[in-house]
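There's a structure below that I have some questions on.
Yeah, one chain of the complex is gone here, protein chain that is, but the others are all in their spots.
Per-chain numbering from 1; labels A, B and C assigned in written order.
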Amino acid sequence: MKNTKALSILITILATCLNHSIALSDSDHKHNATTVTGYVYQQEFMPRQTLEIDLNKTAIFITDPQNDFISEGGAGWSLVGEGVVAGKVVERLVQLRNTARTVGIPVFYSTHMYTKKDYDNWTSLNGIDKIMFENKLFIQGTWGHDFHPDLKPDGNTIVLNPHKGLSNFWTGDAALQLRQYGVTTLIMTGMVANMCVESHARDAIENGFDLIIVADATAAAGADALKAAHINYEFLAHEVVTTDEIIKRLHKAKAEKN
Amino acid sequence: MKNTKALSILITILATCLNHSIALSDSDHKHNATTVTGYVYQQEFMPRQTLEIDLNKTAIFITDPQNDFISEGGAGWSLVGEGVVAGKVVERLVQLRNTARTVGIPVFYSTHMYTKKDYDNWTSLNGIDKIMFENKLFIQGTWGHDFHPDLKPDGNTIVLNPHKGLSNFWTGDAALQLRQYGVTTLIMTGMVANMCVESHARDAIENGFDLIIVADATAAAGADALKAAHINYEFLAHEVVTTDEIIKRLHKAKAEKN
Amino acid sequence: MKNTKALSILITILATCLNHSIALSDSDHKHNATTVTGYVYQQEFMPRQTLEIDLNKTAIFITDPQNDFISEGGAGWSLVGEGVVAGKVVERLVQLRNTARTVGIPVFYSTHMYTKKDYDNWTSLNGIDKIMFENKLFIQGTWGHDFHPDLKPDGNTIVLNPHKGLSNFWTGDAALQLRQYGVTTLIMTGMVANMCVESHARDAIENGFDLIIVADATAAAGADALKAAHINYEFLAHEVVTTDEIIKRLHKAKAEKN
Partner (left out) sequence: MKNTKALSILITILATCLNHSIALSDSDHKHNATTVTGYVYQQEFMPRQTLEIDLNKTAIFITDPQNDFISEGGAGWSLVGEGVVAGKVVERLVQLRNTARTVGIPVFYSTHMYTKKDYDNWTSLNGIDKIMFENKLFIQGTWGHDFHPDLKPDGNTIVLNPHKGLSNFWTGDAALQLRQYGVTTLIMTGMVANMCVESHARDAIENGFDLIIVADATAAAGADALKAAHINYEFLAHEVVTTDEIIKRLHKAKAEKN
């Protein structure tokens, strides 16, 4: 039993190394042309599929593109800033929203928001709540709650009612808005990988949406948390993709539509 | 940058090793008396708290205690069976439900169920759906859908409407039932760690429940998936505990109540 | 003020008389050919629209087609039986489900169900709950909980997880199932008009479904309750229709599809 476990741990370590080199680095490695832009699944047993993109029913869905998470100096920067920089999160979110405009699909923003009253009065705080509350993230009307300057909403952005827990499907208007726009497929990413992105992902599938998660336009509080998200995305999503890959497919869908 | 990353990976590996030895083994190591039964957090930055147990408002909440996941020969056994055995999942679930009866708190069962019609007609299948559908899990009326023989409902069990996605809060009656019983604190565990347990956990906090997750009475499809669950539980729960620890606290609460 | 109010009451009475003669009677009055099958709106200020029926995205949705409501001898018969007979509810529901099969659209059943444990333990009972509980309606496994013999599920019926409150969208799997079948338009009716039908209607629009309510295939506990439902349907639905009218339109849609 001990030996099996030791072996299992060694394999895990090896897998972790390999995965890290693949999933986290942008430039340190070489892939051949066919796989360079694709997400490499970490769990061999996961079924794979490639959704056909119908631009009339597809939207980009970005969680928490706000200063407290993705701008230096934000109240959550000490926790997730390193990952935001390493993962080029802002650059990739900008690429995704620009692509959306080019190919003619909407972008939904689900933002995190607390009032001062929430901070004064909430009584039931779990782990992530405590982190949020101790660091005073996302207070209504503050700079930290505002959008990253490169990601201000434009004419192509639908800003949802803010969410308070981890998912807009519970405390905002995500489900209704998406249906009003005729959206059935979500290309989801944003911040934080294993918290709000993942909770939105779980609720999207409970509501019958087809779900594509962009695994490299997100970050988390540490490598473990990011890996937890990636592992779970493979179960939750119809497809896990990279930014490069989905952008190519969106352009292809646009070209075929014309 | 490369060196930093290499160092970071090494630290992760080291941490992983330590965590594995602590979190996964039951008997191979020695702790001193005060920590032996407690869950060891893997993320140093997580705040900790200890909820006071009010037996009048607390329930055990178990997801998917059904043959397809936790009985040898179940349709999901090849994926999660090893973890179920290693984690002594059945034994611990039995301990928890027995303790519930002893201390006088209810046990809620959230079961997974599909009809044959679902199998024939559903059109939007994500990763976990595909695994479920390929292996034909939890078909209404089958042995696989039935409860594990050691965990049949008794007079102290409330069997919720079955769930179809990953969480009863979306496709069953969990929220209403729990409120009807005056429950505000959930002691949650069951199967599978990073799927149904975690989705129920996320929805419990969206609905304002205090949440204690029992980390060692669950299992998953592989070490990565189990670790993903543990990492996320630390964010999602008010407390992560072990079976031994929570049983002691429940007995203590009972003793103090009398 | 008094005079105005008196006048207002007289107008209401007059309007009520007219409405009753139109909405409640089946055969006592004469309409010209163009309006005979249509629902007559009781509120002049309501906007009207006629949805185009896309058979690929449309379903019949029937609430509580169970003995306790629509079979003589059911536990709720003393309350709603007179309305069920007067409104020919069973006959019309049978017509609707037969039409669904003919034109090739699915029928969803949302059933009401309580367990004996619910009856023994629920603590928060509102008005309708008290009526249900005092009359012991819809107990799992009883004849009253079973389907009306003329409305047993067939190969074209999707039986949803049962609901416990008034709407399957809260305690069942309605939203997910409908999306899995690609349904975006609901033709809704069943029992009871101002309770479960209306609650399902309200939740359908919160989830972005297009909603057609069949006003004359339902009944309620008294004329006031039925009228309340009709008044509210005019606000809630995209269209309020009669059984005859919607059946004609479904056949027309089928003919045009071929």
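Please note the rule applied: a contact is a pair of C-beta atoms (placed from the backbone, for glycine too) under 8 Å apart; a residue touches a chain by one contact, two chains touch by 3 or more.
Keep in mind it's a predicted model, so treat the numbers as computed, not measured.
Trainee: Would you list the chains present here that the left-out chain is in contact with?
Mentor: A, B, C
Trainee: Which one touches the absent chain: A:83, A:127, A:144 or A:172?
Mentor: The missing chain is touched by A:172.
Trainee: Which of C:79, C:137 or C:214 sits in contact with the chain that's absent?
Mentor: Considering the complete complex, C:79 is the one touching the chain left out.
Trainee: Give the residue, chosen from C:84, C:113, C:211 or C:241, that touches the chain omitted from the document.
Mentor: C:211
Trainee: What residue numbers in chain A mark contact with the hidden partner chain?
Mentor: Interface residues of chain A facing the absent chain: 113, 115, 117-118, 121-124, 158-159, 161-165, 170-173, 175-177, 179-182.
Trainee: Mind pulling the chain C residues that touch the left-out chain?
Mentor: 2, 5, 8-9, 12-13, 15-17, 20-21, 24-25, 28, 42-43, 45-47, 49, 79, 124-131, 134, 165-167, 170-171, 194-195, 198-199, 202-203, 205-211, 221-225, 227-229, 231-232, 234-238
Trainee: For review purposes, identify every residue of chain B that touches the missing chain, sorted by number.
Mentor: Counting only chain B, the missing chain is touched by 175-176, 178-180, 184, 206-209.
Convention: only the chains that are shown with their structure count from here on.
Trainee: Farthest from chain A in C-alpha centre terms, which chain would that be?
Mentor: Most distant chain from chain A: C.
Trainee: Does the chain B and chain C pair touch with the same residues on each side or with different residues, judged by whether over half of the numbers are shared?
Mentor: Over half shared, hence same.
Trainee: Please tell me the distance, in whole Å, between the geometric centres of chain A and chain B computed from their C-alpha atoms.
Mentor: The computed centroid separation for chain A versus chain B comes out at 25 Å.
Trainee: On chain A, where are the residues touching two or more other chains?
Mentor: 206-209 - these are the residues of chain A that touch more than one other chain.
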